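Just dropping this structure here.
With one protein chain held back, the other chains of the complex are shown just where they sit.
Think of it as A, B and C in the order they're written, each chain with its own count starting at 1.
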Amino acid sequence: MFEQVSTSENGELVINVGPQHPATHGVLHLLITLNGETVTKLEPNLGYIHRSIEKMCESLSYRQFIYTTSRMDYLSSHINNHACALTVESALQIEIPERAEYIRVIMSELTRMASHQLWWGAMAMDLGALSPFFYAFRERESINDIMEETCGARLTMNYFVPGGVMYDLHPNFVAKVKEFIVFFKSKIDEYDELLTGNIIFQNRMKNIGIISKEDAISYGCTGPTARGSGVSCDIRKIYPYSIYQKLDFDEVIEHGCDSFSRYQVRMKEMRQSLKIIEQLIDNIPKGEFQAKTKAVLKLPKGEFYTRVETARGELGVYIVSEGGTSPYRIKFRSPGFSNLSALEHMVKGHKIGDLVAIMGTLDLVIPDIDR
Amino acid sequence: MITFLKQYFKDIYQAISSLLKGMKLTGYYFTHHKEIITQQYPDNKSTLVLPERFRGEVVMLHDENNEHACTGCSACELACPNGTIKIINKFEVNAEGKKKKAIDAFVYHLELCTMCNLCIVACPTDAIKMAQTFEHSVFDRSLLTKQLNKPNSKLREGVE
Amino acid sequence: MGTEELIQSIQSMFPDASINMGNNFPELVIEKDSLLSVLNQLKSEPTLAFDYLFCETCVDWKSHLTMVYHLDSTRFRHNLVIKTNLDAQAPEIESACHLYRTAELHEREIFDLFGVKFLNHPHLRRILLTDDWKGHPLRKDYDDPINMIKL
Partner (left out) sequence: MDVKITPPSEPFPGTVHPTDGGGVLVSSLDEVINWARSNSLWPLVFGTSCCAIEMMSTAAAKYDFSRFGFEVARATPRQADVIIIAGTIVNKMAPVLKRLFDQMPDPKYVIAMGACATSGGPFFYNTYSVVKGADHIIPVDVYVAGCPPRPEALLHALITLQEKIKSGLTRDQIRGEMKAHGN
């Protein structure tokens, strides 16, 4: 299993990165073949956090299986829960109250921002800049406080249930989110000042990890990874779900195809998320927050697929139902899995030192890849 | 050659000036520590208030007569996705000579619990709720398996 | 192109195959031998241009396995599901990874969890589980009395 550092016949060196490595953000194992310092081959070895979620869900009911998905891509747990709840609702044709839709979208966008903040801090730390990590976590904590007050947890919420949300909003929620919007707008400018404008950082990120538009599509890249290469793939725009079609926001697309454009996509997405929340926060409709549903949910026989946009890209939930109380087969099409497959294409020909700068902009969450 | 040198020094100047710009921000926060956000955790224990919805662990509510509202219907046990709750029932003979179901032990595996709140939602009599305690560090894992009903506790009158 | 038109044009392209509307996407059921030619035609036909394979998976129906391909067109934004049945004992199918690069990892995962053998795949090995793992865990008849504790 552990292939030792070895040299192949033509003098190329094979080294292991991971599974315990600070820059892989988890337990990713990469087998890298080097010619001198240049990467000639890269092979991911997954499964160090393969928790058999798909098998597990086959024995859980439709109310219960949602909690496992919070642990899949834990940085966008609300959005994962949203995808599952949407699948069940569309299969049972449950109409959810408008208030619940508004709450869901606000929560999703807050999650997206928190995820991008963490990515920003962690990526900068990988490149050797330590202080962005602390700035990013300072802002992230204020999102966590808002979440905790309403959802009851900081990371793995289990707040979206089939039919709506679990509780109503906390009375302080609206005021706190408004406070956060003002607070974060100034901080995001600080982020740009601190890192984006830095020439050293820009030179480090530009012209590495290039993937063309056609390749990005062929490799199945989604999310900011593909949008940095000019692919329009925001599910919120092209196949709108929930109330996204009513909202005014832009799909951020950059055409640089390199690490820096992927970086910029995420920075601009944070501003778009703020814009979405600003539109919603003042006019959350009054009313019910949860539709009346049966105690035991039974999906009709058939196959159901839902696509949502998480912070990392397109998440698909594919449920095959036999008419029972638990899914016959469930498949999570996770964004990280496909984005990772493009890593070899991006890294090939670059120096080993650039690996971290390229992998950082893919924003991989390993439990999301392994499931 | 001249243009190359010009570009070279220009690059160095830009790099240093943009670096200083970022350093200025850090320097600002270093000297203006009006917004200290660090919590002094073990020292602020007396003043630390967690949000009331925070899910720390499942507890069973007992009143002053050592009575609870759990009928032993196992709705929570069925709702739990990963077998955290085990209810062991017994049959008690009441004053009229009828057999009545009551809980013998409400076993709660805190080490398995994911605080998903499904058991609280499922409970028809509101016998259990989430507590805000979070200090669950122990030296031995078996201490995390708890019995939630207190010894000699009874079902409250009128709860069906 | 609307969904009705899409179904009609695909039906006229493949008169032998059956196509009907599923819950979310139109579903095309084909023979497993014709998979590569069907995918090739769907990808190269300029009015269809299915250039993005967004999900590839397998379902175990005990009597047989079903491969499910979800296709999307980034130009026209229409979707199609392709299904093909495989034999449960010795499942074999042509690999799609020369048409869609993303299939490479997906197929390794399916090989790992279902045991489907993909012909002409560049390196078909286990990806999620260790190399010495016995069995394919997402099969319905998989049983592991040591690791799996049933609730």
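Here is the rule we go by: contacts are C-beta pairs under 8 Å (C-beta built on N, C-alpha and C of every residue); 3 or more make two chains touch, one makes a residue touch a chain.
This structure is a prediction, so every number in the text was calculated from the model and none was measured.
Novice: Give the labels of the shown chains that the missing chain contacts, considering the complete complex.
Specialist: Output: missing chain touches A, B, C.
Novice: Can you work out which residue in A:S52, A:N81, A:S218 or A:T361 touches the chain that's missing from view?
Specialist: Residue touching the chain left out of view: A:S52.
Novice: Which listed residue (B:F4, B:F30 or B:F139) would be found touching the missing chain in the intact complex?
Specialist: Here the residue in touch with the unshown chain is B:F139.
Novice: Looking at the whole complex, which of A:E12, A:E43, A:E141 or A:E288 touches the chain that is not displayed?
Specialist: Counting the whole complex, the residue in contact with the absent chain is A:E141.
Novice: Can you name the residues of chain B that touch the chain not displayed here?
Specialist: 37-42, 48, 56-57, 81-83, 109-115, 134-141, 143-144
Novice: Tell me, which residues in chain C touch the chain that this view leaves out?
Specialist: Here the touching residues of chain C are 129-130, 137, 142, 144, 147-151.
Novice: List the residues of chain A that touch the chain left out of this view.
Specialist: 1, 19-22, 26-27, 47-53, 55-56, 58-59, 67-68, 71, 74-75, 118, 122, 133-134, 137-138, 140-141, 144, 154-156, 366-367
By definition in this document, only the chains that are shown with their structure count from here on.
Novice: Quick one: label the inter-chain contact graph as line, ring, star, complete or other.
Specialist: Chain contacts: open path, no cycle.
Novice: Could you name the chain whose Cα mean is nearest to the mean of all protein Cα atoms here?
Specialist: That would be A.
Novice: Just curious, how far off is chain B from chain A if you go by their C-alpha centres, in Å?
Specialist: Roughly 24 Å, centre to centre.
Novice: Using the touch definition from the top, which residues of chain B touch two or more other chains?
Specialist: none
Novice: Touching chain A in the complex: which residues of chain C?
Specialist: Spelled out, the residues of chain C in touch with chain A are 22-25, 51-55, 57, 59-60, 68, 70, 74, 77, 100-102, 104-106, 109, 113, 126-131, 137-138, 151.
Novice: Can you list the residues on chain B that touch chain A in the complex?
Specialist: 11, 14-15, 18-19, 21-22, 25-26, 37, 50-51, 53-55, 79, 81, 114-118, 121, 130
Novice: Which of the residues in chain A come into contact with chain B in the complex?
Specialist: Touch list, chain A to chain B: 60, 63-65, 67-68, 131, 138, 141, 148-153, 156, 158, 166-167, 170, 190, 193-195, 197-200.
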